[in-house]
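And then chain A:
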Amino acid sequence: MAEALLLAAGLILLAALAGLYRALRGPAAADRMMAAQLLCSGGIGALLLVAAATGMAGVVDVALVLALLGAFASVAFVLAARGLSGR
Partner candidate 1 sequence: MTLLLDLILGLAVVGVAVWTLAVRENFPAVIGFVAYGLLLALVWVRLGAVDVALTEAALGAGATGVILLFAVVRLRGGRAEIDAATPGPRQRLAAGILCGVVGLALAVAVLSLPDPAPSQAAAVARHLPELGVANPITGVLMAYRGLDTLLEAVVLVFAVLAIWSMAPDRRWGAVPGPVFPVQSNGPLSLLARLLPPIGIVVGIYIAWVGADAPGGKFQGGTILAAMGILAWVAGLWRLPPVASRGLRWAVVAGPLAFIGVGLLGFVFADGFLSYPPAIAKPLILLIEAAMTLSVAAALVLMVAGPPEGRRA
Partner candidate 2 sequence: MEATPGGFLLVLILVAPVTGLLIGFAQGGRAAERIALWAAPLGVTMAMVLLAGVLHAQAPIVAFVGGWAPPLGLALRADGLAAAMLMTTAVIIAAITLFARADYTTLPGAPEARAPLAFWCFLLALWAALNAAFLGGDLFNLFVALEMLTFGALALACLDGRATQFKAELRYLLFALIGSVFYLLGTALLYGAYGTLDILLLSRTARSDAPTIVAASLMTVGLLGKMALFPLHLWLPAAHAGAPPAASALLSGLVVKASYVLLLRLWFWVMPAALLLAVAPILALLGAAAILFGSLVALRQARLKLLVAYSTVAQIGYLFLMFPLVAGSAAEVAERAWTGGALQAISHAFAKAAMFLAAGVIARGMGHDRIAGLHGAARVAPLSVLAFGLAGLSLMGIPPSGGFTAKWLLLQSALYAGQWWWALVIVAGGLLTGGYVFRVLSAAMRAPSPDFMPAAPVDARQERVALGLAIISVVLGLLPLAAFGLVLIGR
């Protein structure tokens, strides 16, 4: 069972990496941001599977933090794309 979960984690990671490769190439800035978001989601999935497979303490918390900061990163991106239109 644990082996199967780890295998699934590896596959998710591979899929996310393939997406990363495509999306990092752009051409638009939004494509690249999608790359990070995709990897973030893939990472969360892989982490949850690893947590289930190994029972290591705190791995779920890492996924939680990734989920929170992933949303946060997209805000930073929106701002950056608009050019920090502050003052």
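On the choice of candidates, all candidates are chains of the complex that A comes from, given by their letters.
In the analysis below, a residue touches a chain if its C-beta (ideal position, glycine included) is under 8 Å from a C-beta of that chain, and two chains touch if they have at least 3 such contacts; residues count from 1.
Since we're looking at a predicted model, the values are computed, not measured.
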In-complex contact partner of chain A, selected from candidates 1 or 2: 1
In the complex, chain A residues that touch candidate 1: 3, 6-7, 9-10, 13-14, 17, 20, 24, 26, 29, 32-33, 35-36, 39-40, 43, 46-47, 50, 56-59, 61-62, 64-66, 68-69, 71-73, 75-80, 83-87
